[in-house]
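Take this structure first; my questions come after.
Omission of a single protein chain aside, the complex is shown with its protein chains in their original locations.
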Amino acid sequence: MSEAFSSEVFLAYSTYSTIVLLKMLLMGPLTGYFRLTRKVFANPEDARAHGGKDEETSKKFLRIDPDVERVRRCHQNDLENIVPFVGIGLLYALSGPDLSTAVMHFRIFAASRIFHSIAYLVPLPQPSRGLSWMVGLGVTFSMAYRVLKAGVHL
Amino acid sequence: MSEAFSSEVFLAYSTYSTIVLLKMLLMGPLTGYFRLTRKVFANPEDARAHGGKDEETSKKFLRIDPDVERVRRCHQNDLENIVPFVGIGLLYALSGPDLSTAVMHFRIFAASRIFHSIAYLVPLPQPSRGLSWMVGLGVTFSMAYRVLKAGVHL
Partner (left out) sequence: MSEAFSSEVFLAYSTYSTIVLLKMLLMGPLTGYFRLTRKVFANPEDARAHGGKDEETSKKFLRIDPDVERVRRCHQNDLENIVPFVGIGLLYALSGPDLSTAVMHFRIFAASRIFHSIAYLVPLPQPSRGLSWMVGLGVTFSMAYRVLKAGVHL
């Protein structure tokens, strides 16, 4: 096994990064599930494959559905927030933080993003979703601050 | 040269990650090509720059085109799937997998994503695109499983 994995901080980064990336990836099949069960497609070839051979019916399935759009917005928010966490988190894990501080950052981020998805998809009344988004953002900013404090080369 | 590049598994990760990221990047110029040749723009300043000085004509170019939207959906699907591959793949490459197993993962992923883009842009009838998407997803899940099996710190 590689040296990287012998560091506890890196192992924690690896664990939480994988968890949040898997959570993000699952939004894809979830979109697919809503598209298939509600017969809501973006591509004519998808509508044809799932709407029978009737041309009229298949055209009707090329539509926009509020629930599908909601899952897509949730997925997009993951892309906008989880991807920077994974990038900045790697640098943070390599910058030599305290294990307990690092694990606290990762835990709070993962919890905030899982709660964010629940708040988006249920949906829970605001400001629950807004706050969970801000908590995740705060964790990433805190890690970025630590990375830049550990060393800068401009 | 760095130590990382002296590991064959890391070299394979580096090669395939670069290939799929370049493939994803090329969707940008492809969108631009369709926008310019079909005169389909999202911003008034773009329509003005490519539609002459006539205000009427330039406004007509602010429109939605099915082919441009198709390229954009293909690009979005790349973001949703290739980015997690690059993140989880890095951890996988560092987790000490067999070289042959790792290379097989990377090859199948790259092939599935290149085929996915072809299936999206031609377009090929379903389920060709859906299956290639699932194969790519399966590879990333398999790597994530290996990463978590190699070590977890919660």
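Letters A and B name the chains as they come in the text, with residue numbers starting at 1 for each one.
FYI, a residue touches a chain if its C-beta (ideal position, glycine included) is under 8 Å from a C-beta of that chain, and two chains touch if they have at least 3 such contacts.
The model shown is predicted, which means the values in this text are computed figures rather than measured ones.
Could you tell which one of B:L21, B:I108 or B:L124 touches the chain left off the display?
Residue touching the chain left out of view: B:L21.
If I consider the whole complex, including the chain that's not displayed, which of B:V40, B:V68, B:V83 or B:M143 touches that chain?
Candidates B:V40, B:V68, B:V83 or B:M143; residue touching the omitted chain: B:V83.
Identify the residues of subunit A touching the omitted chain, counting contacts across the whole complex.
Touch with the absent chain occurs at residues 7, 69-70, 73, 79-81, 83-84, 87-88, 90-91, 94-96, 123-127, 129-130, 133, 137, 140-141, 144, 147-148, 150-154.
Mind listing the subunit B residues that contact the chain we can't see here?
1-2, 4-5, 8, 11-12, 14-15, 17-18, 21-22, 24-25, 27-29, 32, 42-43, 45-46, 48-50, 75, 79, 83, 86, 90, 103, 107
Operating definition for what follows: only the chains that are shown with their structure count from here on.
Please compute the C-alpha centroid of subunit A, do the same for subunit B, then give the distance between them in whole Å.
17
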